[in-house]
Structure formats: C-alpha cells, structure tokens
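The complex appears here minus one protein chain, its other protein chains still in place.
Chain naming follows the written order as A and B, and within any one chain the residues start at number 1.
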Amino acid sequence: MRSDPADYELVAPDNLQAVVSLLAEDPGAWLPIAGGTDLMVLYAAGRLPGRKLVSIWNLPELRRIEVAAEEIQIGAGCTYSELREHDVISREFPLLARAAGWTGAIANQNRGTLGGNIVNASPAADSLPALLVYEAELILVSVRGERRVPCLNFHTAYKKTKLAADELIQAICLPRRFSGYYSYTRKVGARNAQAISKVCVAALARCRAGVIEDVRIAAGSVAPVPLRLLVTERIVRGKVIQPGLLRSARKAAAEEIAPIDDIRSTAKYRAAVAGNLVAEFLEELSLAGSPHE
Amino acid sequence: MNPPPGKSLKRDITFVVNGKERKVEAYPMERLLDVLRHQLTLTGTKEGCGEGECGSCSVLMNGVLVNSCLVPVLQARDATIVTIEGLTKGQRLHALQEEFLVCGGAQCGICTPGMILAACHLLKKKANPTPDDVREALAGNLCRCTGYAQIVEAVLVASRRGSET
Partner (left out) sequence: MNSHPIIGAPVPRKEGRDKVTGRAQYIDDMVLPGMLHGATVRSHVPRGKIRKITFGPGIAWDEFVIVTAKDIPGKNYIALILNDQPCLAEESVNHAEEPILLLAHPNRHILAKAVAAVAIEYDPLPPIFTIEESETRREIIWGTDNVFKSYLVEKGEVQGIWERADYIVEEEYFTRAQEQLYIENNGVIAVFHQEQGITVWGSLQCPYYVHKALMALCGLPAEKVRVVQMETGGAFGGKEEYPSMIAGHAALLAIKSGRPVKIIYDRMEDMVATTKRHPSRTRHRTAVSKDGKILGGEIDFTIDGGAYCTLSPVVLSRGTIHAGGPYYWPNIRIRAKAVATNAPPHGAFRGFGAPQSLFAMERHMDRIAQLVGLSPDEIRRRNFLRPGQTTTTEQVVRDPIDLGKLLDRALELSDYHAKKQRFARENTGARVPAHAGGKKRGMGIAAFLHGAGFTGSGERMLSSVVGVEGCADGTLRVLVSSAEFGQGTKTILCQIAAQALGLRYEDVSMAQPDTMDVPNSGPTVASRTAMIVGKLVQSAALGIRQTLIASGRLSDSYSPEEFRAACRGHVAEHGPFRSLARYEEPSGVFWDDQKYRGEAYATFAWAVYVAELTVDLTTYSVSVDDFVALQEVGKVLHPVLAAGQIIGGVAQAIGFALYEKVIWQDGRMLNGQMTNYIMPTSADLPAIRVFFEELGNVHGAFGAKGIGELPMDGPGPAIVNAVEDALGIRFDSIPLLPEDIFKAVTAQQELEPAGVPG
C-alpha cells in the first residue's frame, strides 16, 4: 500500500445536491469515488491524482433504474451486478448485460459502476462499445442543472471526457428500440475472466432479405477513445452480405481504428482481431437471416 | 509530482462485523481490509495483491462479495460485514469449510478465506450451481496451488448438502 490514508480526505454527503454543491465550490478539487474499483487501485499504487475525494457510493439518486416506454434510465451509480440482474436490461440490452458480466469478476462487479466506467475513460472500458451502439445519452448534473449529451464523442481524447470540472454523470439513457436487432459482442482479453480487454467489439444490425438495413458497430481498446466505427457502418449499410462486403468492412475498420502496442498486446494483433470480429459479426448476421424479436 | 498532503481527521465509523456491532476510529480512506486486520484483529482476511485481482481480501458487505482492499472504510459505515471468522459457529464448521477439507480445496490456505466467502455468496444466489456457474463465481479468486478442480468439487458437494448453507 503506497499511499498514506492520513493524507486523504474523503467525505460522503448523503444526497446528490450536496455533492454537486461541493464540486461547484472548488471545481476539480474533489474527486468523486463510487465503487472504487479504479481509484482504489491507483491509491494503493501511490498514484491517485488528488487528495480530496467525495464518495458517491450508494447515493439513492444515482442508484435508480427507471423504465419508461421509450427509454430506460440507468443511474450512474448502478453496479455491474445490478445491470446483469435487471430484467429489462438483460432482455433488451443484452450487449450491456454481457459487458457487465465480463468486467473483472464477481467482487468487482458488485462495486464497479456504469458511471465510473464511463468517467474513468479508459479506451478499454468494457461498457462503452455497448453504450455506443445503443446510442446512449448521458444526463450530466451540476449546480447549473442537468444537460443531456450523446455518449458518442463524449470521450474526446485519451482519458478525457466532456464532463465539466463540477459535473457528475447522473444517469445513462438507452432508447428502447433495439429489440428487433441482431446483437453481437465479443471481448478478447488475456484470459477468460478478470482481464482488461485487448480488443472488444459490440454490434447491432437489422437485416431484411440479406440486406443490412441498419447497423451500428463499436470497438474498444483500438483507439485512444472507445470508438463507433461510423465509416465501416456506412460501407455496410444497405448492402447485401457477401464475401466482398466482409473484405470491404475489414478494410474500412482497419483504417478507422488506431491501435497501439502496449503492455497487454500489439497494434498489429489488435487490428487483425478487430477486423476478424467485425467480419465474424457480419458472417453471423448473414447466417441469422431474418430479424430477431 | 505528488499533490500536497490533504488534512485528514479520523472518523468514528460503526458497522456490524460477524454479527457484532463494532466501532472504529479510522481515517476515512483507510482500506476496509486494513481496518479489519489491524484494528479488529480479524486476520483471516488476507492481502494478496492490493489491486482487486486476487480476491484474497474478499468479504461479504451487505450480503454481497467485495474486495475489501478496494473499499474505503467510510463507505462501509453502517454496513453488515461478514469475514471468514463469521462463518464458523462455535466449533461447528460451515458445510463449505467441511467440504474444502474433505475435497482438498485448501492447500496453502492463503486464498481459502476469500474463496470460501465467494462460494458462500454463490450458494446464496444459486443453491444448485453447475460446475460452470462455480467456475464463473470463483473467477475473481486466484489460487496458485490447487488448479481449482478440488475447490470446484468442494463447492458442488457443499451445494448438494442443501439447507445448511
């Protein structure tokens, strides 16, 4: 343990208003901590970037999951376990439920939160590819009120987001219109559990008579930010799935992504596997045939 | 470049540990693991990695398995905590503890407390797990000695013993 607890302040207001007021008092001074599965690791390694923390663990305003007709609002403080166990999420947003199930292992799923995953802004964040293809929107809250932003382009650069210094993510909104879509997701890590992703792809598509009517593809760990493969989507949208299309999609994906060599893997491996996953998705899509209910 | 030291004061934190209400005076950012081991001298919970990977520090917090090395003690305020010491009722071992002994689930024993609590957590959610269920539930508890097989067997046998868990 390479940090001294005596050097750190941690406060735990019991409501969201008190938290956002504190953040506004001194923007950037207080680091919000939810389940701690990212920040406490940095803390133990002596690398926490601040000395004042405000706990947002267990704030009731952040733990609600509200199911409305058109969308579901997931409180940013919901844990991965809560996502996995939620009926609507597992039925209508299986990519998110699966991502929650391969983040860390059970103990970390019981503490890690969806908001924390988004704000930690790792390009390897497990939930992001799913959130991107589901076209999630984020409700951000501060003393100035709420604003709603798309998850797309919320991550602006490596480990940077559009979150203002005094803002928190309050909820993640997912539109309930993907039930008819074929869904695909696969995470490639160094082992089957407790692994940071080397490559991750999530995809949704709706087909009719072998033609891709609509498609969304996103990838993690292949760029400084989690990435929607918009160019690749454009290439395959409206097309018939056949070997030539797989080649074009693979080529487009290879050009859209920008993987690196790092401690976990190599750029070439990541690029090849990302291409394989995109191609595997299209292949499965063609075998699946008509729309799924 | 390190940020300058903050000013921290110790707080009184109460919680329930193994059925007993306990009060500690601790810095809010002390790890729950350290408070359990040092202040409450419940040394059954172990530190293997300090990064939430090995699961040796697993405890049940409000009925749910967590890595206590990643929990600031302030967040455990008013929680109900169960450590390995809380599983034995007097002289009587929990079914999981017995089956770990019979099946060879414990070799060096350092991962064992966390492993048993993880298994306990599983059996509370799924009374009749499949071998794959067990392997998934224990995937966050690393064991270097056993190769897991005899641990999985112990959990399955304990699950078949039913209501005692």
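Assume contacts are C-beta pairs under 8 Å (C-beta built on N, C-alpha and C of every residue); 3 or more make two chains touch, one makes a residue touch a chain.
Not measured: the values here are computed from a predicted model.
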| item | value |
| --- | --- |
| Sole contact to the chain not displayed, among A:M1, A:A18, A:I139 or A:I260 | A:M1 |
| Residue of B:G44, B:P72 or B:P129 in touch with the missing chain, whole complex considered | B:G44 |
| Touch criterion as defined above, residue of B:S56, B:Q75 or B:S159 at the omitted chain | B:S56 |
| Residue ranges of chain B at the interface with the undisplayed chain | 37, 42-51, 53-54, 56, 83-85, 87-88, 93, 96-98, 100-113, 116, 134-136, 138-152 |
| Absent-chain interface as seen on chain A, which is shown | 1-6, 41, 45-46, 105, 188, 190-196, 243-244, 246-247, 250, 263-266, 268-269, 272-273, 276-277, 279-280, 282-283 |
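Simple rule for what comes next: only the chains that are shown with their structure count from here on.
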| item | value |
| --- | --- |
| Approximate Å spacing (C-alpha centroids) for the pair chain A, chain B | 28 |
| Contacting residues of chain B [partner chain A, same complex] | 3-8, 26-31, 34, 50-53, 55, 58, 64-67, 69-72, 74-75, 77, 118, 121-122, 136-137, 139-142 |
| Chain A residues within the chain B interface of the complex | 1, 3-12, 33, 35-37, 40-41, 43-45, 49-53, 55, 57-58, 81, 104-108, 110-111, 192-194 |
